[in-house]
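Attaching a single structure in structure tokens format; questions to follow.
Note that one protein chain of the assembly has been removed; the remaining protein chains are unaltered in position.
Let's look at subunit A:
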Amino acid sequence: MTGVMTAEMTIWDRQYECMPRELLRELQLQRLQQTLRRVYTQVPCYQNKFRDLGVEPGDIRSLEDLRHLPFTTKEDLRLNYPYGMFAVPMREVVRIHSSSGTTGKPTVVGYTRNDIRVWSNLVARFMTAAGVTADDIVHIAFGYGLFTGAFGLHYGSEEIGASVIPISSGNTDKQLMIMQDYRSTALVCTPSYALTLADRMQQKGIAPEALALKYGLFGGEPWSEEMRREIENRLGLVATDNYGLSEVMGPGVAGECQCQNGMHLFEDHFIAEIIDPETGAVLDAGAEGELVLTSITKEAFPIIRYRTRDITRLDETPCACGRTLVRMMKTSGRSDDMLIIKGVNVFPTQIEEVLFQVEGCQPHYQLVIEREGTLDTLEVQVEVNESIFFDEMKKQRQFVDMLQKRLLSALGVGARVKLVEPSSMPRYEGKASRVIDRRRLVDKK
């Protein structure tokens, strides 16, 4: 326990991370007003959207006034593809990143030299909070390329002075060899890839003790507390969550400290709001809803009230680590992959938690939603393995019944469990897509 306490004492930027909240709010307002004046004069999209609602930067006199400004959505970014939302001339842009487009074109973001400096420092904040120091060897298994994940963590690690292994994604056997031989102490990847590594270690008979890992910094997709415990046990490390999205900056918007009770959101650079995803109304602090983010220091690609589609809540109560920054809870899903089944909101992560509680049940599952007549049906397909396969039909059916009962009580809506043969579902080394919603085909006509 003393080791953890010592690690918690290390704070990358004490002046801002532990700032009294009244001072923080003053700083936020001042930076917000500067940002609004810049986007209004430099980015036609913002000027048009503000005018449509009859607001001007000068109307924003308090943080509460933020709610009078229009939201920015992924659709706005798509309409201004590729550089329409940039607030500086291209000669000031030193880096371009891009995020996956779920439909159509990707979204493009840019960074000035100063944006890169700020970004590296914010990543250094959460990496320090997770336990990483200059003595660590950081194994970055995010894909290097247009996505922000790998470069964000790479620059943050170098800012701290840690030794970076830019191994990138893929080739699990080689990852394990390098982790063993180079003595990697911090692992950076998606939580689902951490489990892929653990599976492979088990197959090859590599014990967690054979690795030198101390810390795991996982992000890029939602994951459950059960998954955290499983990763910690199977890889022998302390796992923390971090959050970011390229439209806002990349990783480094928020990150957990070793107290593991939510991700400190770097409010001196971003303003967070929680809204009702249906009505857009701003909710009270502490309520669960969609996270909306406004950047207040970015130069090349400022963003105002961006609809992240991530569902979470914020906790302003003080954290034992000493940071005064608000804590963002693990995202419980996305407002756009939130499934409404027979009128009940269901998040895939809820189903994952139930499967994890059943011993031996790895999270190889898929959800299929169909509409039979006017009734929605949810089918949870679970890959069978030796620990959940029984020679007696009675026991096999009892297992299916037990899963169905647990799903019903966790979700509040019935789900049909279907056991399928192993390896019948696609494996992802990055984000996992586990939902097949066949209702949309019907709704579209």
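Rule of thumb we're sticking to: contacts are C-beta pairs under 8 Å (C-beta built on N, C-alpha and C of every residue); 3 or more make two chains touch, one makes a residue touch a chain; residues count from 1.
The criterion applied here is as follows: contacts and distances are computed from a predicted model.
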item	value
Omitted chain (choose from "ACT domain protein", "Cytochrome c-type biogenesis protein CcsB", "NADH-quinone oxidoreductase subunit M" or "Glycolate oxidase") - UniProt protein name	"ACT domain protein"
Of A:A212, A:L283, A:V420 or A:V435, the residue in touch with the unshown chain	A:V420
Of A:R61, A:R91 or A:K394, the residue in touch with the unshown chain	A:K394
Which of A:T41, A:Q357, A:N385 or A:Q398 contacts the chain that the document leaves out	A:N385
Touching residues on subunit A - with respect to the absent chain	384-386, 389-394, 396-397, 418-424
